[in-house]
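Excluded from the complex is one protein chain; the other protein chains are retained at their positions.
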Amino acid sequence: MQLAMIGLGRMGGNIVRRLMRHGHDCVVYDRSPAAVEALAGEGATGVAGLEALVAALSPPRAVWVMLPAGDATEEAVMRLAALMQPGDTIIDGGNSFYKDDIRRAAALRERGLHYVDVGTSGGVWGLDRGYCMMIGGDRDAVARLDPIFAALAPGIGDIPRTPGRAGRDPRVEQGYVHAGPSGAGHFVKMIHNGIEYGLMQAYAEGFEILHRKGSDELPEAERFDLDVADIAEVWRRGSVVSSWLLDLTASALAADPGLDGFSGYVQDSGEGRWTIDAAIEQAVPANVLSAALFARFRSRQDDTFAEKILSAMRKGFGGHQEPGKT
Amino acid sequence: MQLAMIGLGRMGGNIVRRLMRHGHDCVVYDRSPAAVEALAGEGATGVAGLEALVAALSPPRAVWVMLPAGDATEEAVMRLAALMQPGDTIIDGGNSFYKDDIRRAAALRERGLHYVDVGTSGGVWGLDRGYCMMIGGDRDAVARLDPIFAALAPGIGDIPRTPGRAGRDPRVEQGYVHAGPSGAGHFVKMIHNGIEYGLMQAYAEGFEILHRKGSDELPEAERFDLDVADIAEVWRRGSVVSSWLLDLTASALAADPGLDGFSGYVQDSGEGRWTIDAAIEQAVPANVLSAALFARFRSRQDDTFAEKILSAMRKGFGGHQEPGKT
Amino acid sequence: MQLAMIGLGRMGGNIVRRLMRHGHDCVVYDRSPAAVEALAGEGATGVAGLEALVAALSPPRAVWVMLPAGDATEEAVMRLAALMQPGDTIIDGGNSFYKDDIRRAAALRERGLHYVDVGTSGGVWGLDRGYCMMIGGDRDAVARLDPIFAALAPGIGDIPRTPGRAGRDPRVEQGYVHAGPSGAGHFVKMIHNGIEYGLMQAYAEGFEILHRKGSDELPEAERFDLDVADIAEVWRRGSVVSSWLLDLTASALAADPGLDGFSGYVQDSGEGRWTIDAAIEQAVPANVLSAALFARFRSRQDDTFAEKILSAMRKGFGGHQEPGKT
Partner (left out) sequence: MQLAMIGLGRMGGNIVRRLMRHGHDCVVYDRSPAAVEALAGEGATGVAGLEALVAALSPPRAVWVMLPAGDATEEAVMRLAALMQPGDTIIDGGNSFYKDDIRRAAALRERGLHYVDVGTSGGVWGLDRGYCMMIGGDRDAVARLDPIFAALAPGIGDIPRTPGRAGRDPRVEQGYVHAGPSGAGHFVKMIHNGIEYGLMQAYAEGFEILHRKGSDELPEAERFDLDVADIAEVWRRGSVVSSWLLDLTASALAADPGLDGFSGYVQDSGEGRWTIDAAIEQAVPANVLSAALFARFRSRQDDTFAEKILSAMRKGFGGHQEPGKT
């Protein structure tokens, strides 16, 4: 079927490529003409603006917006809404905050437009492996887009089937789920990313303990000089902690066992933060997910005012003078 | 080759079975005669005591102890050490504390005996999938036991190869690693389990937020009635959080979406605790791994003295009277 | 000077009483006529509604709103704003979210009204000890209300002076601070409460360890039967952990050493939650403050879905069947 894509970055561009591989017809726009040209060269219909993009589609239209969450997405959705017609659908495939989805869906509904939010996981691997998608929106709008989702999803592949799923929604085993009304897709994706932070931090802490077991700060008799690259690799094979994140870790460690190519500075995105906000709204204890987020905050500073407060107190009660950082 | 097994519980029994499937010759002992008899019926040589077990083996002997960590293992190892001869090897395949391994290995070395500690992951699935093994001990003793480890390990199977491993120890891709001297095997297994706790808690917190998103404590407009079984399933397919633990979660939720068969009481074992002790010894921040452990501690109590202290303070400064638990 | 109070609960009523003790002239309103009558009997001017309240004041008027944060405060402030005249001031002494203050102050400024937000600490003890106040608003409006704040504040009393404060704002040593523009008062009070949660939880965890050191789950040789009431008392005297919260704890434990009068259910208020939101907005690691909040969330549940997820995984990989909760 026909789909327009706005935003041809790493994610948007590859989604278009995967759709075209499955025979879909894509109209593409990006504020960078070079990005449009590149995909046009691969078979897409390039356009120079939103008006042209809407004009190039036959109703009922479907436009996928793949832009950074926040102002860029908001502006594109609202401009599109003004150009499109009742029965058309706007898909937000980015990482929007789910309450923005709820608000936008209500605004679009008044004009007879559909709004579908799609949380998309798979990163740079999605083009070949397929994308895992978590979808929110009206049942009919989601159903009409099914060929798109089916093409983007990984499909059942050779992943073992979970017993006991007979009679359940078959789309789920293909790798996409209609999670609920507008906002539900991004809500589920948000929690997905919150969990991702927690999983990553669990591995990170464990590998740091392994890495430092050889440190000369320990008594020599209790020191082990462990090969963390081999340990990551062996855990991929039959252990309880095997996972795709571990596969990536094993690859990184095989290439650079000391990870000297990294500074230790770790960014975070909105979804990790919103997950904690959601936990607080729902009064759910989220000690692990929040600790994972805070570790990233801390990683980006050389020292903190909090730590200076500690030293100031220690000097105050005990006369302790801290040494400088080593 | 020939191996004796002491302890024929879920783990020990299946290890013997897997070894026999690969053509190895097993002598077995358990304090339960029925357990011995069962494996004897499957082809093992059953014996009635440690003396008989040692007598049934040709030197250099290899005896695998698969008993609960602590007193049971300690007693078996020490009794065996008194019965065995220079050049023989005792393997502790249980979940011993690694400092006990270091101590025992030193004691056995004085008698000319080898001590090999093997951390074994794979649980009830190991019989068919194979066991991931983390091994500590002298190079020669570990090398001599290689046919045993090769039989127990999962093998390379259809798990994609990690790039960049050319020239590295080939045993690792088979699913076992010689991590270092005595104690190193159980140290790595200990951290493995510490990570496991963290991974599990990350999923658990995320699923609780999803589960409670439909709660009527939230404003109706922000409530979603999410199908957590479907969400667990879809994440298995192309998402960043896919893992074996997620596979198990998806199975459990497909069978019982509300998990009504569980009370919420969660046990912990020594390894999760020792991981935090190790982090503290090494001055490694382990916020996620410790939070995962503490969540289990809390799960086993109805209420805590700590919480009563909080209520007492709140009454003291604000006159707040807490309601009862709902 | 003249001040009107709306909301005569525990806080509002006592603030009026303390003001009258210092010779100020109070007009009071509450939706409960009995509350109005009670304070009228103590010398205040009772009125039956907001119109009457505004009419009873001479310009420039000052009205203190002491209602639950959220809808009740919002409605009272907005209704008052419609009744009052340029140059008048509305004081929000409750626990409002500071972004609401910023918004309201802007709305009132358009009508020539002043808005002053006052975070008030002191609880049931404030009537006699005085209230610690954190104030946000325009310099002039705050200055005009100085007699009110001076009367409510504890004053310098016999608390030792901090060295090095010569030349600094003298109001601070009296127990009130003009923290900044509208919203700053409640922001500082919010963080105050966030810290309060952390302090309380630190004591709570410590006392639980002391309390359970006598438990028969420990080896008898390492068990101590500690008197936590005496320990709380002794720490009040010369130790590094002495504090007002510890004083309250010592009182509660002297009266009821097992705290049997408490269920373990602990409530939380908006400020503890908003503190974490603020930390996240500012990318500040807040592991202790968030853990303190989450402990309260956990205290209010018998068991959690998260814990059931853990048990389900444990059964999945190890065949572990959890026992029921004791």
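Details
Labels A, B and C are assigned to the chains in the order they are written; within every chain, residues are numbered from 1.
Quick note on the criterion: a residue touches a chain if its C-beta (ideal position, glycine included) is under 8 Å from a C-beta of that chain, and two chains touch if they have at least 3 such contacts.
These figures come from a predicted structure and were not determined experimentally.
Every shown chain that the unseen chain touches in the whole complex is listed here: A, B, C.
Set against the missing chain, the residues C:A55, C:A143 or C:V234 yield one that touches it, C:V234. Only one of the listed residues, C:N14, C:N95 or C:Q174, touches the absent chain: C:Q174. The chain not shown here touches subunit B at positions 240, 268, 273, 276-277, 280, 283-287, 290-291, 293-295, 297-298, 300, 304, 306, 317. Within the complete assembly, residues 99, 102, 121-123, 126, 129-134, 153-154, 156-160, 162-165, 168-169, 172-177, 179-181, 183-184, 187-188, 191-199, 201-203, 205-206, 208-210, 212-213, 215, 217-218, 221-222, 224-227, 229-231, 233-247, 250-251, 254-255, 275, 278-279, 281-289, 291-292, 294-295 of subunit C touch the chain that is not shown.
On the side of subunit A, the interface with the absent chain consists of residues 10, 123-125, 200-201, 203-205, 207-208, 211-212, 244-245, 248-249, 251-253, 256, 259, 262-267, 287, 291, 295-296, 298-300, 302-320, 322-326, using the contact rule stated above.
Basically, only the chains that are shown with their structure count from here on.
The central chain here, found by comparing per-chain C-alpha centres with the mean of all protein C-alpha atoms, is A. The pairing of subunit A with subunit C is characterised as same-residue: of all residue numbers used at this interface, over half are used by both copies. Centre-to-centre separation of subunit B and subunit C, using mean CA positions: 47 Å. Put simply, the C-alpha centre of subunit A and that of subunit B have 31 angstrom between them.
The geometric centre of subunit A is 38 Å away from that of subunit C, both derived from CA atoms.
Touching of two or more other chains is recorded for residues 240, 283-287, 291, 294-295 of subunit A.
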